[in-house]
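Excluded from the complex is one protein chain; the other protein chains are retained at their positions.
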Amino acid sequence: MKKRISRRTVLRGAVAGGAVGMGLPLLDCFLNENGTALAQGGGPIPVRFGTWFWGCGMNPARWAPPTEGLGYELSEELQSLDRPLESGGKIRDHVSVFSGFDVKLDGNPNYPHGSGPASNLTGLFAPADGVFAAPSIDVLIAREIGGFTRFRSLQLSATGDRNQTYSRESESIRNASEISPMEVYARIFGPDFADPTAGPFMPNPRWTLRKSVLSAVKDDRDKLMSRVGTHDKQRLDQYFTSVRQLEQMLDVLLSGPPDLPSCRRADDPGPDILEGEVFQNDVDSVNQRHGALADLLTFALACDQTRVFNMMFSWGISGLYVPGSNTTHHQLTHDESIDTELGYQPQATQFVMVSMSAWADFVEKLASIPEGDGTMLDNCLVFANSDLSYAKPHDVRGLPMMIAGSAGGRITPGIHVKGNTDPCTRVGLTVQQAMGLPIDAWGVNSLRTSLPVSEILV
Amino acid sequence: MKNNSLNWVLAVALGFAAAACGSTSEVAEGTGGTGGAGGTRGPGDAREAMGFVIGDFGFLYPDMDLETYPNMENTDFGEEGVRGFDLDSQIGGGPEPVACPHDDFDAPDGTPGIDYGLWSFIRQYEPMRQNQLIDSVISSAVKNGEMSIVMELGGVDDLVNDDEVTVQIFSTQDSPLVGTDGKVLPNGTLAVHPDTAYHGTIATGEIKDGVLVAGPFDVGLKFNIQIVDSAMQLTDTWIRLALGDGTASGILSGYWSVAQIDEIIGYPTAHNGPAAGFDYDEFWTAMEAADAGYDEASGECTSFTTVFRLDAVTAFLTD
Partner (left out) sequence: MTHYRRGSRIAALLSRFLSGCAVVAGCTVAVGCGSDISGDGPEVRGPAVEGGPVALRRLTSQQYTQSIHDVLGEDIIVASRVEPDARLEGLLGVGASFVSVTPSGFEKYEAAATAIAEQALSSELRGAILSCEPSSASGADDVCASEFIATIGRRLFRRTLTEDEVAMRVAIAASSGSELGDFYAGLELALTSLLVSPNFLFRVEEIEPDPADASRLRLTSTSVATRLSYLIWNSTPDDELLDAAESGELLGATNLTAQAVRLLDSPKAEAGIRAFFSDLLTFRRIDDGLVRKSPTEFPAFTLTLAGDAKEQTLRTIVDHLVTNELDLRELYTTRNTFLTPSLGSVYAVPFGGGQWGPYEFAADGPRAGLLSHVSLMAITAHPGRSSATLRGKFVREVLLCQTIPDPPANVDFSIVEDTDGELRTARERLGEHVTNDACAGCHELMDPIGLAFENFDAIGAYRAQENGVEIDASGNLDGQAYDDAIGMGQALRDHESLGPCITRNLYRYAVGHNPVSSEQDLLVFLNDQLAASGYRWGSLIEALVLSEGFLTASGQREAEEAAQ
């Protein structure tokens, strides 16, 4: 599939970061396998990847759908997916569920709330509690497709804590989360935002000048490289990548607003919190922030400001609480007894339902933006996951995972696949392949797999 | 009676509401000073008797669904009765001949003769209704220093039964501490008003089964709310409070003069325009329903019996 060369092609340069400012022939390297890397100039709509995380898992017997395949029967804890969509059908039609895929430990420690995400998102074992052995899956994908947009990726968290993020550049380098709708709005839709509805585009001369600042610091960094040890060289490499990302952002800004019909400036969410308050983790506040952040995200995606995102609803050690209660979700998963009649922990399970309801809200928002012949959700692949399956004993077998969206037609939605103790990395491998990464196998030891979940791949 | 919306009330009240955000005033930080035994402040500085700060104060309203409340027809105490006092010890008015004729209410237990003359005035004016402007202005003022009130219980040996205690109410210029739930926090420290004009007289009373009754006393409740800088003067006042764990809750009832009501409500409204809808003549007509304070010289009844609700929490009081 060939695309005509747009002005943006000229200015943006190649994936590998060279040749800015020169007209280039349309090389295949500008497009991924499916020819959808460029969004502008009347080309196809970009495919976006995101993760959606909730903490403390679920009750396996009540969460996994009773039947497999297309049209799977909804379980008790997935009833929120039964919601009808304005665009037709129901949320469940767009959501695939993966049950029974295990995080393998191979005798390594099961760091409570740590090993699950570490292995599920990197394919490797957690080297220490809270540490990932490799960049997380969103970073791998962002490195492929993130260079075309203003922001390489966006990390958002409804928990009110910037350090709560599973997006890792490397072991010790985390991509902090945005927690404030007000700040997210200012960052994305502030003065630098090119509003396609706002009349003729005038590039801001400052953008070019800011790039000149960046070349000076790249020089500083090069000189430092020769004076530091190997550890610092790695850190300076990361610094360099980040500087480059800002350069690419300025390039994108210089090339004008995106040519996407559903793009317009988001509504200003207003100040986040009243004076004297903090970001509380009661269910209502979290839902409210989650909704505000998700709204901003949909506008950001509609305007191709990024194609990779991470949304956190609650952290692995979930601090969600019900107003008036003196205990939290995580605390309850450990302290609460199982009700002998119900067969589960009633209060802790309340939070599973809250989380699944928030997931449905999120998917619904993506489905509410018309794009092409369908909705934005059709052009997304959202990978929902948790840190554990059954939280009480920190069980990482059968880690709950879901995928929402059709990834621009590359995956078939609405299928329940049972893993039968296969490694969870099968899903991560599938996700990467669907996003166009040239990868045949992923993970180590018992986490290693070369078998994607073909049931969902088109 | 027309549903007057008193514009002055709106103007003042909106000013109050804006000011009533409950933030304590921040004084510039002092120096650290040296740590010494007791420093400049210590446990010995508080007054010895048991202190309370008022967290909620306002007129007494019937206990009913606020949704239906603004409807005049429904604003009455009915079977619930009025938690108050028979201030004039008469059913139906003063000594014979009946000087200020009026209807009394029944107490919750059916006892007749409870005085609440001002109720007839309150129920006519929407801004005076519960959760409406005046009521919320007063309850904010109590929390933010514009009309903060403290109370001291003296001689208390037993909070459940004690046949001799004293009660004294003071105004305070300090603001109580307010928590994240919008309510006044216990164990704050407040100084009684420096001007003894705003120290109530000391009343004796008793506690029976955890309920304190004391009186009579007089008190001037100082307030400074935007355009009105005055004090609410109550005379021959009685108080009844249920004492809990660090809390005191109940009612306070006394005489409030027409002259005062005019000074605080009537006159300012009439003379601070725009006051559309407020009719000074109608105000004075309503004042004729005054149920007490017969003045032989003029032949007029010059005050209203009034009932206030209040909630208090423990506090340290200083001079």
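Order of writing sets the labels: A and B. Residues in every chain begin at 1.
Note that a residue touches a chain if its C-beta (ideal position, glycine included) is under 8 Å from a C-beta of that chain, and two chains touch if they have at least 3 such contacts.
Being a predicted model, the structure only gives us computed values, none of them experimental.
> Just name the one of B:F105, B:F170, B:F283 or B:F316 that touches the chain not displayed here.
Per the contact definition at the top, the residue touching the missing chain is B:F316.
> Which one touches the absent chain: A:A176, A:L342 or A:L457?
From the options A:A176, A:L342 or A:L457, the contact with the absent chain belongs to A:A176.
> Touching the left-out chain: which of A:Y166, A:Y321 or A:F362?
Of these options, the touching residue for the absent chain is A:Y321.
> Out of A:N163, A:N420 or A:S450, which is the one that touches the chain we can't see?
A:N163
> Just the residue numbers, please: which parts of subunit B touch the chain that's not shown?
Counting only subunit B, the missing chain is touched by 24, 26-30, 32-43, 45-46, 174, 177, 179-181, 183, 185-191, 316, 318.
> Could you please point out the subunit A residues that touch the chain left off the display?
105, 107-112, 127, 129, 151-155, 160-163, 169, 171-176, 178, 183, 187, 205, 209-210, 212-214, 216-217, 219-221, 224, 227-236, 238-239, 241-243, 245-246, 249, 276-282, 319, 321, 323-328, 331, 334-337, 392-394
One rule holds in what follows: only the chains that are shown with their structure count from here on.
> For subunit A and subunit B, what's the span in angstrom between their mean Cα positions?
Going by mean C-alpha positions, subunit A sits 57 Å from subunit B.
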